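Of the protein chains in this complex, one is absent; all others appear in place.
A and B are the chain letters, set down in written order, and residue numbers restart from 1 in every chain.
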């Protein structure tokens, strides 16, 4: 499969990984009509968790932004599965929800989640622009620094 | 009413309670098309809050998982109201959003929220599998340990 989206990503050195399998009774995505709801993605790379630590203590904003980008790549991996392998079928990125594991006085959650937002626009151009929230949290699964969920509109 | 869903739950010893009334200008659920958005549910049982405390300090993962299950039962109570009493009209559980009130170094939010996810699959079988996020938070309403919101697709 060589969708235009994946060619753009490839030109930026990004390869979409195979989607991870569900870990429990939740699944990576659900589809209802033309909406795809993708579960919160953590920074898994080749089956291993990258990007553990509290932002503002263990890592800085730029490092966390790179981790948000990994979460976004994993969102694309699930969106690819939802479109039967063809990301060109994504009509628009509807929403991202970004959680940043940070110290209590950290205030740059938007800059961190831009790592995910920028990747969406790299992949989908104007169709990649989305609504979102970006908030802090005191704790995330496995101690990861960032978790990002997403909603996509796809051709059906 | 004896929907198949409620018979499965009954066999597991679970009775769906009457839905709680709204506490303010928000309401327990809204419907738009075939989507039902259910407000974040806390562990109310018979009008009293159960399950107060910070996970990792006041209670452990297993105890919190049982509390997440109560939240899920309350989600079903609202979904039942949204389907005019017949949970068999639920087409699929689209999404759960789970917040775990925990200490800063707690990392088992997924295991806690599995208490809600597992109940959805118990109730709806394969239609109960859903996307979700599971994150930590430093504080929840009334000091409860878990809050879970949900999106359901129903027959209309």
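Please note the rule applied: a contact is a pair of C-beta atoms (placed from the backbone, for glycine too) under 8 Å apart; a residue touches a chain by one contact, two chains touch by 3 or more.
Here the structure is a predicted model, which means the values were calculated and not measured.
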Residue of B:20, B:86 or B:138 in touch with the missing chain, whole complex considered: B:138
Residues of chain B (touch criterion as defined above) contacting the omitted chain: 22-30, 32-33, 37-40, 54, 97, 99, 101, 137-143, 147, 149
Residues from chain A at the interface with the omitted partner, ascending: 33-35, 92-96, 100, 102-110, 113-114, 117-118, 120-121, 128-138, 151, 153
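Here is the rule we use: only the chains that are shown with their structure count from here on.
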Rotation angle superposing chain A onto its copy chain B by C-alpha atoms, nearest 5 degrees: 120
